[in-house]
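Below is one structure, written out as structure tokens, with a few remarks after it.
In this view, the complex is presented without one of its protein chains, the others remaining in place.
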Amino acid sequence: MDMFLEQLPQQLVNGITLGGVYALIAIGYSMVYGILSMLNFAHGEVYMIGGFTGWWVLHLLYRENALAMNAVAVIALMVVFAMAVSGILGVLIERVAYRPLRHAPRINLLLSALGVSIFLQNFVLTFQGAKVRSFPVAALVPESLRVIQLGPVVFSFMRVLVIVVCFCLMAGLSIMIKSTKLGKAMRATAQDVETAAFMGVDVDRIIMVVFFIGSALGGAASVLVGLLFTQVDYYAGFAAGLKGFTAAVLGGIGNLYGAMLGGFVLGLSEALAVTFFPAAYKDVVAFVILIAVLILRPWGLMGEKSPEKV
Amino acid sequence: MDEQPILELDGIDVFYGAIQVLYGIRITLNRGELVCLLGGNASGKSTTLKTILGSCRPKSGKIFLNGERIDTLPTKEIIRRGIAIVPENRRIFPRMSVGENLEMGAYLRKDRDRVRKDRQRILELFPRLAERIEQPGATLSGGEQQMLAMARALMSRPDVLLMDEPSMGLSPRLVDQQFDLIQAVNKQGTTIFMVEQNAGMALSIADRGYVLQTGSIVMADTAASLLCDPMMREAYLGGDAACGVVDP
Amino acid sequence: MNTTALSRDSVRHRNLMWLIAGCVVLAAAPHVMPNAYWMRIFCISGVYVMLALGLNVVAGFAGLLDLAYVAFFGVGGYTFALLSSEQFGIHLPFLLVLPAAALVSMVCGFALGATSVRLKGDYLAIVTLAFAQIFKLLLLNLDRPVNITGGVNGIYNFDMIRIFGLKIFTPAAYAYLIWGAALLAIVGSVRIKSSRYGRGWQAIREDELAAAATGVNTAWMKLTAFAGGAMVAGAAGAIFASFQDSVFPNNFDFQQLVMVYCMVILGGMGNVPGVVAGAVLLTILPEFLREYGAYRMMSYGVILVMLMVLRPKGLLSSIPFLQKSRTRPDKETTGRLQASTDLYYRKQRREKSTSTYQKGDKPLLVLEGVSRRFGGITAISGLDLTLFEREILSVIGPNGAGKTTLFNLISGIIPPSQGRILLNGADITGHRPDQVVRAGVARTFQNLRLFNGMSVRDNTRVGRFCRTRSGPLSILFNLPRHRKEERETMERTREILHLFGARLTGYRFDQDAGSLSYANRRRVEIARAMATGAKILLLDEPAAGMNPQETDEITEFILTLRDRYGYTILLIEHKLGLVRTISDRVVVLDSGGKITEGHYRDVAKNPQVIEAYLGTRHQ
Partner (left out) sequence: MKRAILLAVSISALLVAGGPAAAADAAKGIHVGNAGSFTGDAASPCMEIFHSAQLAVDEWNATGGIQGVQIEHIMGDDALDPAQGLNVAQRFVADERMYGVIGPPVSHIAQATLKTYGRAGLACITTAASKPELTESGFNHFFRVNARNDAHGYNCALFIQDTLQAKRVAVLNEKVAYCDNMATQTIKGLKALGVTDIFQDTIVAGAKDFYPVLTKVKNFNPDVLFFIATAAPDQAIGVRQARELGIKAIFLGSEGARDKKDFIEAAEGAAEGAYLYHFSPDIYAIDAAGGYVSAYEAKHGPLSGFGPAAYEAMNILLSAIDAAAADGDITRAEVVQHLHDIQGYSGILGIPITFDAKGDLEGGATYFFQVKGSEFVFQTVLTGK
């Protein structure tokens, strides 16, 4: 038991920081689900492509020896480009693969999303290769900042950044959705597409915007996670997607606070699972928690229960 | 009154896929009128409204609003030009507050000051809504939802207000209240085009009426004449309604 | 009657022809295969046919988005592996292992179904996906500390299959074994689809709540769908394992699941011949692309999206003989919709007289102090209500008074927070909707909840579900009991639909309920409720959306139901004309409580009723 207690503080930190990563991905999922009530299976791939974009930006700057630039500026540039590419890709996907299916059965939409995901993954595999791309982060963030030792606990600068960004995004998005005109139009569209259109809301545009924002968030997340774990590869979307969407569902899909909570619960449960069981079972524990939560609260931790109208 | 009609449908044909659902519909609305469109199920009433709003596109025919052709415009532009709708079953946004629902009504308006004034005015008209301004729409009672739907539509200062089955699913008292409200709004100068199954009630407050049957207009006359028309009485008024007296 | 009997025979005849033709082709196929490679593809396609048909039961028939399906394939494979190899030194004969694999898989299907029976749509998909992931992780990691699954190394070198001394080891022998099993799956699928089970599942797919309110035990039926699909997958898994002579965790990957889903979708969900064709097609097609690596997968993705966008009902749905006929003569000949009623329709003017029949004194349905709260809101509080035999009792009241909640409470859709509901003296409080229906209370819905994708006939036949008993075995083997029940179901359905005259019979018999006019859909809903054999009908706004003439017609029909067939009727209605005409008694509800009850005349004068509901114009 002592052995477990000894590592517990570090494992809690591990869990929270990993949770931050999951939460970051889950937010994008939740945005899209909130408006179209669809699981965007392709989100993982959009995320991955965002990561590649970030890598290319870094790579080009690196080649041009422009890394003497302020690290903050470099990261900002990466994030901006990744968001733009991911966002546009998201909009494109919506236009091609989802919009024609807006009135089709859910399963069709799900499979169409799956098709997009398979296509994008293998598209990147073909044109980018299977090779993992590494981010030279040492050149960006000095070692002293990258790893911080605090008593018995070690954490890194990027991990803190991920959590901070996560909270900022959530606050920003909540305010945007709650108070701006665009946010209200988004909510109206989510609640009743036809009526929203009759109020003069350009529904197609709103859905496009949501896809843009959701996908751009995915791109930003991917760059941050890439900087944190120093790598991106064509398969990154699948693993990230699975966990991100587990987190989103766990928290109550469509609910941004829920997505965050779900991310942290998932991250912590994985870290604690590794502490007490063989590491191979960490995902088993995560999925068992998901199942248990959904069986007890089928609408997730913070999701809204929407009773069926009879 | 040789004034130009405020809304004019000129020979509208609409198809769903290969099936024609509207046949050469001609309807005119003059400023300040209250006109109803009657007809059974699947006769094409809702399609007519959707066509006016641009969510169904006519295959042929034209629609004019204040003399301007609107049948090729997107929904948003049609609404900007002065049409609003109270949809069937009211369809308020359930998880938005009453205030936000009203804001959605004024979604396209840019004149913030006047929007604020209109909001004041409308809330005075519906004091119950003012009391519940922060409540989510879903928590309102049936009558209050009906007020909200109406208030929301008025927030856009429409020239023409479309109403889709305003009495559907309402208790008799609320139906009365609803029709009183429609009349009141019309008296204040808003032109109203109402689609309704409850022919007796509708004709009792309308100026004129159209009867739609399997996609074609089969009758068009003043409300009073329609109420006394034998065929009309047989098919839509339940036969035993006395001429000029309403019996729902 | 005769013509349909004939056509049924001819259908059976045609099916038999198909079956024989199929058998001949399959029997000849192994001998004309150009080489071992194509033989293998032939065999593998048989395995996929089985797999796809199993998934078709869960996802196609019952509409359950089961993403753990491939795990059942794995359960079957690993069961075979453990019982027929050196792994534990168990060497059971194949004829024992195959049913064992199917059974173990079925039990797992049951277990999965039992945990997720409350979940719907996306959430069900996610939970089942989580189960599939757990299964895969267990396969990978259950090699330590005790080696069960062989971990990443899998299990290999199985016993040779012997069936009655016959050794199965040549590819041709496998081809016969696999396609024999696939053929059984095909015949079984066809039979079960057109049985009460098939209709029950389809009803759940179309509208779960309505299915429950029509007497389908939805929880049980979902379980049987999970278990049935799992059983087929388990059997397929065992055969597959033997054919591959090894099993590995990778055999049961997510990609595999996607593939099987594509097969089902390609063929059209629920369409048996389509799914078979889809499975064969999708096994062969990729073989032509195997040299192209990532390009192959890219084209998969593109094709999947295009298929969904351009042919959402499956690529094969447009091949005529695979497709259910959906003709609408009235539309096609004239090119325009005919109204459900004719403007000049001469209705039979009914004499204005109340029914000669007097209601009985025997209380049939009694509510004692029933309350229902939702969170902090009380929808119904302490309601007492008695419905006498052969009475027509109307419930009126303002919007939000709790009328529909009352119906939901009686029909078991929600349980009361307090109080008792007695039917014929027996306590039915807290019974499930299907139990309530079987006890004799059926209902309709305010907003119409038909099974829109099913024909008028099938909608009505679902009503008979709770009056029939045939289990899966008697359906699969087409035992006399099942045949007799089917015949009775058909006769009763016909009888009931004929009560509605030409409105629901003739060509409309086979028309999808969703394509009917509004008034006709209301009628089908009543027919469906009648088919359940219930003696009490709860009608929720039966005349809503009907014009005066149709309203008169339905009014008359409701009276006939009581007068001629002895139904007891509880109805909610806003159309006061109807209420006034047919009600023996009227109950007025407001904010969950009863204001008053009695004859319409008296009730309409009650000042409270006028204040809350009628308004001053209607006294």
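Every chain is named by a letter (A, B and C) in the order it is written, and numbering of its residues begins at 1.
Everything that follows uses one rule, which is that a contact is a pair of C-beta atoms (placed from the backbone, for glycine too) under 8 Å apart; a residue touches a chain by one contact, two chains touch by 3 or more.
For clarity, every value in this text was computed on a predicted model and none was experimentally measured.
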item: Neighbouring displayed chains - absent chain, whole complex; value: A, C
item: Touching residue (missing chain; options A:132, A:145 or A:292); value: A:132
item: Of C:275, C:315, C:379 or C:513, the one touching the omitted chain in the full complex; value: C:315
item: Residue in contact with the excluded chain [from C:194, C:256, C:417 or C:515]; value: C:256
item: Sole residue of A:97, A:253 or A:274 that reaches the chain not shown, by the stated touch rule; value: A:274
item: Residues belonging to chain C that touch the chain removed from view; value: 35-41, 44, 140-141, 151-154, 156, 240, 244-246, 248, 250-251, 253, 255-256, 285, 287-299, 302-303, 306-307, 310-311, 315, 318
item: Residues of chain A (touch criterion as defined above) contacting the omitted chain; value: 3, 6-7, 10-11, 14-15, 17-18, 21, 122, 125, 129-132, 134, 136-138, 146-147, 149, 154, 156, 225, 229-231, 233-236, 239, 270-271, 274-275, 278-280, 282-283
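Keep in mind that, in the parts below, only the chains that are shown with their structure count from here on.
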item: Topology of the chain contact graph, where touching chains are joined (line, ring, star, complete, other); value: complete
item: Chain ID, smallest distance between chain and overall C-alpha centroids; value: C
item: Length of the line joining the C-alpha centres of chain A and chain B, rounded to whole Å; value: 44
item: Distance between chain centroids, defined by C-alpha means - chain A, chain C (Å); value: 36
item: Centroid spacing, where centroids are CA-atom means, of chain B and chain C in whole angstrom; value: 39
item: Multi-chain contact residues (two or more partners), chain B; value: none
item: Residues of chain C engaged with two or more neighbouring chains; value: 446
item: Footprint of chain C on chain A - complex, ascending; value: 37, 39, 96-97, 100-101, 104-112, 114-123, 125-126, 242, 245-246, 249, 253, 278, 280-281, 283-284, 287-288, 290-291, 294-295, 298-299, 307-310
item: Complex contacts: residues of chain A adjacent to chain B; value: 181, 184-185, 187-188, 191-192, 194-202, 304
item: Chain A contact footprint on chain C (complex, rising order); value: 59, 65, 115-116, 118-123, 125-127, 130-131, 133-134, 137-138, 140-141, 144, 209, 258, 261-262, 265, 269, 294-295, 297-298, 300-305, 307-309, 312, 374, 404, 408, 413, 445-447
